[in-house]
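Complex shown without one protein chain; remaining protein chains in place.
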Amino acid sequence: MTQGPTKTRNMIEAINDAHRVMMERDETVVVYGEDVGYFGGVFRATAGLQKQFGKTRCFDAPISEGGIVGTAVGMAAYGLKPVIEIQFADYIYPGYDQIVSEVARMRYRTAGEWTMPMVIRSPYGGGIFGGQTHSQSPEALFTHIAGIKTVIPSNPYDAKGLLIAAIEDPDPVVFFEPKRIYNGPFDGHHDRPVTPWSKREEAEVPDGHYTVPLGKAAIVRPGEELTVLAYGTMVHIARAAVEENGIDAEVIDLRTLVPLDIETIEESVKKTGRCLVVQEATKTSGFGAELAALVQERCFYHLEAPVERVTGWDTPYPHAYEWIYFPGPLRMKNALKKVLA
Amino acid sequence: MTQGPTKTRNMIEAINDAHRVMMERDETVVVYGEDVGYFGGVFRATAGLQKQFGKTRCFDAPISEGGIVGTAVGMAAYGLKPVIEIQFADYIYPGYDQIVSEVARMRYRTAGEWTMPMVIRSPYGGGIFGGQTHSQSPEALFTHIAGIKTVIPSNPYDAKGLLIAAIEDPDPVVFFEPKRIYNGPFDGHHDRPVTPWSKREEAEVPDGHYTVPLGKAAIVRPGEELTVLAYGTMVHIARAAVEENGIDAEVIDLRTLVPLDIETIEESVKKTGRCLVVQEATKTSGFGAELAALVQERCFYHLEAPVERVTGWDTPYPHAYEWIYFPGPLRMKNALKKVLA
Amino acid sequence: MTETPTRANRPALALHVPEPAYRPGDAPDFSSISVPAAGEAPRPDIAAEAEATQPLTTHLVRVLDDEGRAVGPWDPRLDPDTLRKMLKDMKTVRVFDDRMYRAQRQGKTSFYMKCTGEEAIAVAAATAMDPEDMHFPTYRQQGLLVARGYPLKTMMCQIYSNAGDPLHGRQLPIMYSDKKHGFFSISGNLGTQYPQAVGWAMASAIRGDSRIAMGWIGDGATAEGDFHSALTFAAVYQAPVILAVVNNQWAISSFSGIAGAEQATFAARAVGYGIAGLRVDGNDALAVYAAVRWASERARSNKGPTLIEFFTYRAEGHSTSDDPTGYRPAGEAQKWPLGDPIARLKAHLVALGEWDDERDAALDKDLDAFVRAAQKEAEAMGTLPQQGFDNIPSMFEDVYADTPWHLAEQRDASMAEAREFLGHEPK
Partner (left out) sequence: MTETPTRANRPALALHVPEPAYRPGDAPDFSSISVPAAGEAPRPDIAAEAEATQPLTTHLVRVLDDEGRAVGPWDPRLDPDTLRKMLKDMKTVRVFDDRMYRAQRQGKTSFYMKCTGEEAIAVAAATAMDPEDMHFPTYRQQGLLVARGYPLKTMMCQIYSNAGDPLHGRQLPIMYSDKKHGFFSISGNLGTQYPQAVGWAMASAIRGDSRIAMGWIGDGATAEGDFHSALTFAAVYQAPVILAVVNNQWAISSFSGIAGAEQATFAARAVGYGIAGLRVDGNDALAVYAAVRWASERARSNKGPTLIEFFTYRAEGHSTSDDPTGYRPAGEAQKWPLGDPIARLKAHLVALGEWDDERDAALDKDLDAFVRAAQKEAEAMGTLPQQGFDNIPSMFEDVYADTPWHLAEQRDASMAEAREFLGHEPK
């Protein structure tokens, strides 16, 4: 699955490298956001870019998510490709109007005259004791909006390949990065040490340019008993739970939520006859609801049990109750059992 | 179902009356929004209130949905009950951060010390040639947010009773009003005249105070063959389609989306064994997905066919293609047939 | 209600709710509005510190005096041909507005918005800038398109959402968009275009280009957060942008006091951000031209952004959906002291000896015929009531560059529905 020499990279390094590759190849790529310039971002995803490409290609922005997205619209209209960072997904809401009303609809409302090739990157998800405002998973608020693509990688290889694909994509992409696994995959057992990325094949990240196509899911574990649909951090929780419980599940990493790889999903569920959907976000109206709705619409006569959902609870993310909130191994196990019953 | 003398009222009059009743009973109720003061709102929902209650109880606000919601948070913290109008649901996004990050989470994050009893009213939905920015149905962007209730009336009686219940509710309520049926119900046949509210029983609106409880659906048409879940304008389209096609469907008007009346839904679907879900919003990740997911989770072994969805398409609402976009009688009919097949 | 403390020695607070001077039934009288004499305002160097423009944010830059003479340091000394072109463009806008308003009333489309009384602003701004500069307009800058020579027929086709509509019937009437004429897609959402204009200007600066941008906003919409984003980013990066506030004193039914105009002018906002600010007589085409010219020279020489408040009056309703007699006296527009911009420019040309009533009447006649001819052509391509069943697949295009499976499925379902509805294959 690789091109050219590879290097072990964690997700941040992979994301950083994707920026570098694209800024080298395409001088219209500009990168900005809060703290992304001199310092290279609070998670260091843009470290070194200002030094290499200069202050007008990578710079700090005022603390105004609305202004960051709004100016990116103007830049895209000019012909640049802005890759902007929202420091935490929890802070994307002040930019929501520009994303929903402008970015998403520009190609449509101008009949293709003005397009919005931009990437809005943002770390999302919990598991880091970040409390209510550093833990959210707001992907469903974007999957409902026609005109944007929503992408969520689950490992360094995909993170780089998907980010490059997103930057090259002619449409705007919201790119949520599971911050819990920036430095290493997480099986959900918060009371046990985490395997570093360096021990994982998906951290062998090629140098230079390559893409992981948008709209294509990956079967990260083939299986026969049931299908698990997951993305981001939850891919790892799902895999671990399946393996710990000795279940022969097919685990699918969606990678792109919109447009969804419906073929891979349908094929798998028609084979296994059972489906579990996993999201970290609050349950009600989460993206898991769309997945469950689609699966039962399209595979109903193959289903032997209802599509179940493993999700975060319908509360804000409570600081001290991180591991009660987080959809971890037990919630997974119980749901797997239920789907298999 | 009535208390005291009634009067025939259209939805605007019913909503206006709910304001008046509550402003008379509770001097902490304040009403503001763009154009709502002297002029009484672009749809006239607040007509006459400034004159009756004075400029400090009902007033015009700057064109800043963020500021309107943000100041309402402060007023609620003080102890007032703001009832604010967002002129069109399409313009709620600049206030989205204050709603999601502040209004919705205040009770929780302060462990009940500060609560946010407010109502955010807004006309929503299409069918009026309003183009992309006067036609949206963004309810799913609120049903995903823990801590707010989402209410959508479908007739004058409910509109008044639900709005009074919402104002009296201790929690924040997003109250979407189907503007297409402000003046008369709409069966979806845009090429035929509309029945005025005055010809309909639900327009017999009692004077004075009464409530329609939040969280309770209404079976607007009992039936045996299948269950149709709808809200707002779509209740009328669904009823008309069911009747035109001679189908013995049970049509449920959800009235409140969160918290949902799951009991009424489950009971009905377990009886009929079939379910159709209707929303005007874009399909992907709409509230219909949550309904479909819930119904198949909870009634799977009673279902004889997949839960189908009738929805708007996954495009912005295109001005000239109003009736191609709008989920009208034909889309309903075809879906009804599919569910019954 | 929280406990009310016993704070007997403290005075009771009171909420101030701004109220316009006149309401329906009142006799409007603007004699209290002080209109500085034309020619009075000083013209600072284009490289002046933002702070130095402070006096110009409360003053009013005016060039045309009551006798139709151009006076003072802001006189742009335009040649007669340019003046006549502006007059013609302004008149064209007014005729166009009148006809399209009527077309809406005749049921040929869903909606229309006039800019009556504000024609000088967009027309003179377009004239003052380079054709390659980019505008991020609101819905009342049809004058930009007219001045830049965009075909009236195409504007009308957009208004009718017909087969000639370059936006494929997807946008509300008047939400034009045309890249070639440097006219960015109008948004239904107020304010969003303001930071976009700044972003475009930043991009131009990043690329070492020489083109500048101009963003437009109404007095009411300045209250949106986007106004602040725009000013902040423009100031921080010294973006080569002109930010226009068209203060026509009304939003829909609420007056500019509800946007903060009671306490300070909109131009005054600028200086607080370190941005140059000018307050300009928006009914004086020469003053508008001169101010935009000043700001564009400033931007082009990397001296930073300028905010210009154009003081004017919305002479008619907000849109075809609005009846202003519900909230303001009927005769207000006529009493408005800054006069009619077309009449003032005409008087100037007459004073210069470059125009006369005959030529004026001839021009009016020509324009009437010209606009009617365009309308006829446009209507030959259809009006709104006839639309919505042709080329249905186009409705599913341009959501994304390529059509994903779910939209393809929806397109097919939609075509099947249309087939059933029409009883034949849709075009």
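In this document, chain identifiers A, B and C correspond to the written order of the chains, with residue numbering beginning at 1 in each.
Keep this in mind: contacts are C-beta pairs under 8 Å (C-beta built on N, C-alpha and C of every residue); 3 or more make two chains touch, one makes a residue touch a chain.
Keep in mind that this is a model prediction, so the values were computed, not measured.
Within the whole complex, touches from the chain that is not shown fall on A, B, C.
The missing chain, though absent from the display, is touched by one residue of B:V21, B:L49 or B:A72; that residue is B:A72. Only one of the listed residues, C:R300, C:K335 or C:R359, touches the absent chain: C:R300. The missing chain, though absent from the display, is touched by one residue of A:E13, A:D90 or A:E139; that residue is A:D90. Residue in contact with the omitted chain (choice from A:E34, A:E102, A:D187 or A:E202): A:E34.
Residues of chain C that touch the chain left out of view are 1-2, 4-5, 7, 10-18, 50-51, 54, 130, 132, 179, 202, 204-212, 223-229, 232, 235-240, 257-260, 262-264, 268-275, 300-302, 304. The chain not displayed touches chain B at residues 30, 56-57, 61-62, 64, 66-67, 70-75, 77-80, 94, 97-98, 101-102, 106-115, 146-147, 149, 169-171, 215, 258-260, 262-263. The omitted chain makes contact with chain A at the following residues, 28, 34-35, 37-39, 42, 55-56, 59-67, 78-80, 90-91, 93-94, 129-134, 283-284, 313-316, 318-325, 330-331, 334.
One rule holds for everything that comes next: only the chains that are shown with their structure count from here on.
Separating the centre of chain A from that of chain B, both taken as means of CA atoms, is a distance of 32 Å. Residues of chain A in contact with two or more other chains: 66, 94, 97, 101, 108-109, 146-147, 258. In chain C, the positions touching at least two other chains are 168, 170-171, 175, 187-189, 225-226, 399, 406.
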